[in-house]
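Right, one structure below, let's go through it.
For this view, one protein chain was removed and the others were kept in their places.
Chain naming follows the written order as A and B, and within any one chain the residues start at number 1.
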């Protein structure tokens, strides 16, 4: 078993099935795209284990609480790890997290985006540790996100080529 | 004729003139900046053939329909290809699209950003094909964009150094 899989098991984390794309949407791009030693991660939604887009949806600070947003950001981390595992076969191939861009569907006046995106960062640090898991990050407020998801995250990770 | 130019012609696509910067704005940065084998593409607007900023403007979901947004995203693709051609001389030098960040000026409650940014992705895939044109992507809702444009896209592409 890979080190990363062992860590996932140790923390009781289960990676979801591929995203069930909601009706009426065509998404002509891969969830993860590798170019050389760089792995580009498309904007991911929080997913349930069966791959459906998670609830609650809407704006954090209105329909969605900070605590729910944190949990949705954790689920987004698992969605991304699932896509990376499908692309790379083994998450141990990841040598470093580079950049994380955390987007929070934000009600007017909401300013606690970092507390939401911490749900993502905490999973990555738990699973990859402080050296590989270290990432530069922004956590910012969007006017809207696809399917009214509350959180969307895009990232770049590095692998040994 | 380069392969990419042939593809543009085949699809009837015409690249616009450089952006006519609206009065009152100074933009102290290049539209495209090459560093080694990485080509960074600044946030581009949809442009008409003469380089003027395209209409309609405003928020998708209010002043601008999804279909108009799709067409504006196509025009943004052409704006970016025009800037890349000016920088690289020959678009055949592009070895891969890396990351595409699609920003949609979004009315409250609008959540169909992917259907808008598909206008960009469809052009890139038509012109570059599935291998070179493959790109990681986000399509998200902004509270506002310069000149009230409905779509802005930033990207990174790779070249053989």
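Side notes on the structure shown:
Methods note: contacts are C-beta pairs under 8 Å (C-beta built on N, C-alpha and C of every residue); 3 or more make two chains touch, one makes a residue touch a chain.
Since the structure is predicted, the reported quantities are computational estimates derived from the model, not experimental observations.
Screening A:8, A:32, A:127 or A:142 for touch with the missing chain picks out A:142. Contact between chain B and the unshown chain involves residues 25-33, 35-36, 38, 40-43, 101, 103, 105, 141-148, 152, 154, 156. Contacts to the hidden chain, counted on chain A, fall at residues 96, 98-101, 104, 106-115, 118, 121-122, 125, 134-143, 158.
Please note the rule applied: only the chains that are shown with their structure count from here on.
Distance between chain A and chain B, defined via averaged C-alpha coordinates, is recorded as 25 Å.
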